[in-house]
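All protein chains but one are shown at their positions in the complex.
As written, the chains take the letters A, B and C, and residue 1 is the first residue of each chain.
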Amino acid sequence: MRYLSHTQADRQAMLDVIGVESVDALFSPIPEALRATGLDLPAGLGELETRQHLEALAARNRIYGGASFLGAGSYNHFVPAAVRSLTSRAEFATAYTPYQAEVAQGTLQHIFEFQTALCELTGLGAANASMYDGPSALAEAAFLALRHNHRERILASAGLHPEERQVVATYASGPGFEVSTLDLDEDSGRTLVPTASELEGVGALLVRQPNFYGVIEDLRPLAEAAHDAGALLVVSQYPVTLGLLAPSAQVGADVAVGDVQPFGNARAFGGASAGYLVCRQDLVRQLPGRLVGQTIDADGKTAYALTLQAREQHIRRSRATSNICSNQALNALAATIHLALLGPRGLAELGEICVRRAHYLFEKLLEMPGIEPVFAGPFFNEFALRLPLPAAEFSQAMRARGVDPGVELARFSGGNGHRGGDRILVAVTEMNSPEDIGRYLTAARAVLAGETAPDPAAEEAPDA
Amino acid sequence: MRYLSHTQADRQAMLDVIGVESVDALFSPIPEALRATGLDLPAGLGELETRQHLEALAARNRIYGGASFLGAGSYNHFVPAAVRSLTSRAEFATAYTPYQAEVAQGTLQHIFEFQTALCELTGLGAANASMYDGPSALAEAAFLALRHNHRERILASAGLHPEERQVVATYASGPGFEVSTLDLDEDSGRTLVPTASELEGVGALLVRQPNFYGVIEDLRPLAEAAHDAGALLVVSQYPVTLGLLAPSAQVGADVAVGDVQPFGNARAFGGASAGYLVCRQDLVRQLPGRLVGQTIDADGKTAYALTLQAREQHIRRSRATSNICSNQALNALAATIHLALLGPRGLAELGEICVRRAHYLFEKLLEMPGIEPVFAGPFFNEFALRLPLPAAEFSQAMRARGVDPGVELARFSGGNGHRGGDRILVAVTEMNSPEDIGRYLTAARAVLAGETAPDPAAEEAPDA
Amino acid sequence: MLEMQPPIFARSRPGRRGFDLPAAGVPTPGGPEDRPGSIAGLLGEVEMRDEPPRLPELAEPEVVRHYTKLSQLNHAVDTGFYPLGSCTMKYNPKVNDELTGLPGFAELHPYQAVEDVQGTLQAMWELEQQLLELTGMRRASLQPAAGAHGELVGILMIRAWQRDRGEGHRDTVIVPDSAHGTNLATASMAGYKVVEMPSSAQGLIDLGSLKETLSRHQVSALMLTNPNTLGLFEEDILEISRLTHEAGALIYYDGANLNAILGKAKPGEMGMDVVHVNLHKTFSTPHGGGGPGAGPVAVGETLEPYLPAPLVARRPDSAGTGGAADLEGSADTYRSPEFYFEQERPKSIGRVRGFYGNVGVLIRALAYIISMGGDGLQQATEDAVLNANYLRARLRDTYEIPCDRMSMHEFVASAGRQKSYGVNARDVAKRILDSGMHAPSIYFPLIVPEALMIEPTETENRETLDAFVEVMRQIDRESREDPELVRTAPHTTPVRRPDEVLAARRPVLRWVPEDPVNG
Partner (left out) sequence: MLEMQPPIFARSRPGRRGFDLPAAGVPTPGGPEDRPGSIAGLLGEVEMRDEPPRLPELAEPEVVRHYTKLSQLNHAVDTGFYPLGSCTMKYNPKVNDELTGLPGFAELHPYQAVEDVQGTLQAMWELEQQLLELTGMRRASLQPAAGAHGELVGILMIRAWQRDRGEGHRDTVIVPDSAHGTNLATASMAGYKVVEMPSSAQGLIDLGSLKETLSRHQVSALMLTNPNTLGLFEEDILEISRLTHEAGALIYYDGANLNAILGKAKPGEMGMDVVHVNLHKTFSTPHGGGGPGAGPVAVGETLEPYLPAPLVARRPDSAGTGGAADLEGSADTYRSPEFYFEQERPKSIGRVRGFYGNVGVLIRALAYIISMGGDGLQQATEDAVLNANYLRARLRDTYEIPCDRMSMHEFVASAGRQKSYGVNARDVAKRILDSGMHAPSIYFPLIVPEALMIEPTETENRETLDAFVEVMRQIDRESREDPELVRTAPHTTPVRRPDEVLAARRPVLRWVPEDPVNG
């Protein structure tokens, strides 16, 4: 076994030091009745064979490259090689949570930088070191709000991602917090501003920006309504938009959450990436999870350390703000590095490319017979369409032509996905080149025309 | 440009410090007549587009995986992930030649370890820090021998790799050393022991082990003949054999060379890997290239440094033992790490697998009508066959079935390869699984039977 | 040269960039007349940013050097011994990182059609089967992102089960006083009251105190760790299980310490109802400086209906071809590839994160288990336990070992003796750092004063263990002869004892350009 170094001679010598006869003696504290007799698992494989097994699995997955137009919370953004190169450095990857600050300044400082970057993006005052993902960050943010204003009701926009809504509901089920829903305007797709009575007793108003259907919300009136009712506005965001759209604080958010997957983290079937949670400075003692603070060391040098730990489980135990212990530090690092490479201009440009390409594809698709937008509200790089045929059929026919055309919305009405429904959610990023978009259009036209045989050769170049 | 950091403001400020008006002034030493006016190269591409271009190129290559049976100096051996992980560490990869020993102990020590490993494998006393590749190491070894015994003739076995023979000839052309050829026994394929007159004035006898046709040479009589004539025996080796075969020194080699590609270095279309050159301890001052020695530092601590530099170009200039400056340090490191992972038992086992699989395939192929061995001598994991059809035809038909069956020997009789000839050189390694071997046999049977359509589904499992 | 670095924001210079983006390359449909083709025009009535966020502006080489140098300030498993108790800092195989990075895994979108994701579903399914064999449980969810997340899932399942049986009034979770903080925090996050039970003198659960607590409270669940945080196996586990179940409560088994018992004992056979497993501990996935981890949760019969949805399932009669023919009459699926998601689980507590879990971590763990095999995992456990007991035997002379019995994969020493010379556990830990090793966990578990919780793991060789013993002995000597040296340690690290009080009193949680400290 290549990962173990003891030889039998080592083992015997060590048993002698311990003063027992055999390895079995070491396990004497385990009652006889429980002593297992081996494992029903195959013998170990060498690295070559392990690789062959996993490579065969990877080959069973189908990768669409730039011809994938799926979003809905996981986006096809470019990850620069420097991000992989740096995050794979053993000093980052094989370290633990920075409990011994003196030998963990690397981790502590990059978390401090992550916190700073999130504050800059959102305009809010305090970010933590990361959460498991966007949805769980939203649930924790709702709890934060309820702790702050001592309430027990959560009002959730129908524009939340269905899965994040479910996560909030699951978290709320323990303490029994109530979660009710705020509808969308049928025309624009924007969240309707809640009335005072809807907000009665509500501690947290949860809104997604852009919302699940891609529509950019107008947050100011929602914030006002929430604040008038003594509730906090919690915004769940697609952070790429923050290079162009007004920062969260400016439009009234008290807490902002999201997932940094678009920054430096592969889609990886949905994980791992990192959630973030940023709040107003005055709410900092309600933050869940780790926080890094800057301080000075015994010699007066700038140094970093975990701070405000009295909020955390290992100190406060049952009165902690959350049970979170391990978070997603390495994924947060990937995001920090990617943001440092992008800089403010890069982030804005990235947003622009996404917006332009998405709007181009949108306009072109609307020219096709029977395709209609689901909502009229403004969108960034993702939009929902109504198709003249079942979405599952459309998707299958498109995939036969090498294009994964978008997420079938019926997937979220229960079941194992896409049965029935004519709506599809399409996302466009910098990875979908003009040629990929042309391919989408050609394929869609063929599918709508009822052509059966895929013709991978013919592609449409955009008339740029 | 993402690799450059100056802004226009930076540039202006720096020009001010220099005291010139414009960047153009910096280039004033270049005569007007020579001043280029731009470059006829396309505009730079972002990382995403650069990646797309190179990925498209990589996709134009065909990779056979375990179904590749090509050797002839470049072997399909497994490279453990730890090798890639460690050699890609920036501290190794982005450092220069260790001129400042105090900040290069990492490089210096791993070279020292490489030297040690090669001495252990060959049984010889002194190895250098690496050469460009096996063939150029052989040429340098021949020069070393001629320097040592002040002669000007090289006698080269016909069992050398044709390309290494060519490299020796090219190197020899400068000073005008004579290179003559020693034939192989037509039956066994082993190098014929040279007569005294053939060895007249010869300074270096060059032999390959196993030779180009895979035949394991009997080195002792060759060594004796060489030594009797005052020549040195230089052996060019496939180092994987050294886990099982007698060490070079034991059978009379004075100098051993080879390429560590099989240890930790990808085939990569033939480069980069690293050549090695090991010689008898007493010849050390004739060694070309860098050498690392162990010494002590100002505090008496063990330390490493480049040593015996008086042999090298930067000190001895025109009287250096070679002009080599940069070598293949990172590839040598890959080999050292791979050898450390393998250890003595692993290396022997690796050889065993190769031998067993090769001999199995060999026996099975000989059962097929019209296939015959070219030579009767013993072989390790590579063997030459005579086919009942043109090798080019065989290869093409096999490749249509997904198997790259071996190197067509006609490739080495000039021209762009494989025209005519019925001989093929087949190599088998641990990467060619029993299933791959079965696939080879099934395909070969079909090709010999004159079947036209490839049938990738039917595969033959070895009757193990 | 290990030198502190300025924050990357302080390195920023306006106008630099580390990234070149492609042109949009498509025509922009007209916006309003006054802003044709502009982004604001495209977006319509949307509030835009006035000023760009103050992200750092740097070229790529500057970014690479910054983070390379930051990395060098870290201790890590690959750079040295890391006997941090309860954290299982074992070697993280390199090949697993590479395999997880294969484009077939890394570039998969979570909502691709089920027939396009068979490879990853198979990987998840295989891992689940392996974990079930190792824990002796019935079914597992791979969704939780870490151990604590798994705990939350487990406790919410228990709560849902109890409400289903009309016992929603059970409002208490009990934990031993040696428990990890996450256990208590989890229980209260799920709305429970938490009662801590004092451990016995042997460091184990005291049966008398368990009985009493069970009778005095409306107990919903007992949470325990076995081996516990002292590294001791709960010898009365079967009795504990019987008593708890008789009282109508379930048992949550914190499997963070599973490394101690692979192939030796199974929580399922101990009567445990729900177990979480830390893939980033026992199953060798890298900790990443604090994550990502993964905390799959495995359950027995009672809780199976409550697992988070979706679960990965395999069609029992599948030919393994991954074909796309329709499967008639199945409520859960609409096609018949070999693997699929079981979505409709009416009693499920629901999701606890988006998508399906930290899939990249799952794949690493699968590769690890496949590489080790059953025998290898058992050997790993044996060596982990051997290493811990070896260190315990060799340190016993110089350090107090409060519960000095056969331990499992870790044990707890105390700096109590050294305390009498004026040196506490923190001082000992800091002084260890000067030797190029990491310190043990300190002041945990809470029941041992001046605790030093030592977990060597199985991937450390004997030479390293012996070197650690030497360091510990030397520190003991120093504590007697020159306690000031220890009290002011570390002396060789890039910084020394950052002022945590200051950090908490005046929290500086982000870089601000005006801040003179950051110049």
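Going forward, a contact is a pair of C-beta atoms (placed from the backbone, for glycine too) under 8 Å apart; a residue touches a chain by one contact, two chains touch by 3 or more.
Note that the coordinates shown come from a computational prediction; the quantities given were computed from them, not determined experimentally.
K.L.:
For the chain that is not shown, enumerate the shown chains it touches in the whole assembly.
P.N.:
If we consider the entire complex, the absent chain touches A, B, C.
K.L.:
Which one touches the absent chain: C:Lys94, C:Arg351 or C:Arg510?
P.N.:
C:Lys94
K.L.:
Among C:Lys69, C:Lys211 or C:Lys419, exactly one should touch the missing chain; which is it?
P.N.:
C:Lys69
K.L.:
For the chain not shown, which residue from B:Val202, B:Ala253, B:Leu291 or B:Leu387 touches it across the whole complex?
P.N.:
Checking each option in B:Val202, B:Ala253, B:Leu291 or B:Leu387, the one touching the absent chain turns out to be B:Leu291.
K.L.:
At which residues does chain A meet the chain that is not included here?
P.N.:
These residues touch the chain not displayed: 1-5, 7-10, 44-49, 80-82, 84-85, 90.
K.L.:
List the residues of chain C that touch the chain left out of this view.
P.N.:
1-3, 11, 13, 16, 20, 59-62, 64-65, 68-69, 72, 78-80, 91, 93-94, 371, 435-436, 459-461, 463, 492
Rule of thumb we're sticking to: only the chains that are shown with their structure count from here on.
K.L.:
With chain centres taken as the means of their Cα atoms, state the distance from chain B to chain C in Å.
P.N.:
45
K.L.:
Using mean CA coordinates as chain centres, what's the chain A-chain C distance in Å?
P.N.:
So the centroids are 18 Å from each other.
K.L.:
Quick one: which residues in chain C touch 2 or more of the other chains?
P.N.:
Counting only residues that touch two or more other chains, chain C contributes 16-19, 21-22, 58, 60, 64, 68, 93, 95, 97-98.
K.L.:
Counting only residues that touch at least two other chains, what does the list for chain A look like?
P.N.:
If we look for residues of chain A contacting two or more partner chains, we find 2, 47, 80, 85, 88-90, 341, 430, 433.
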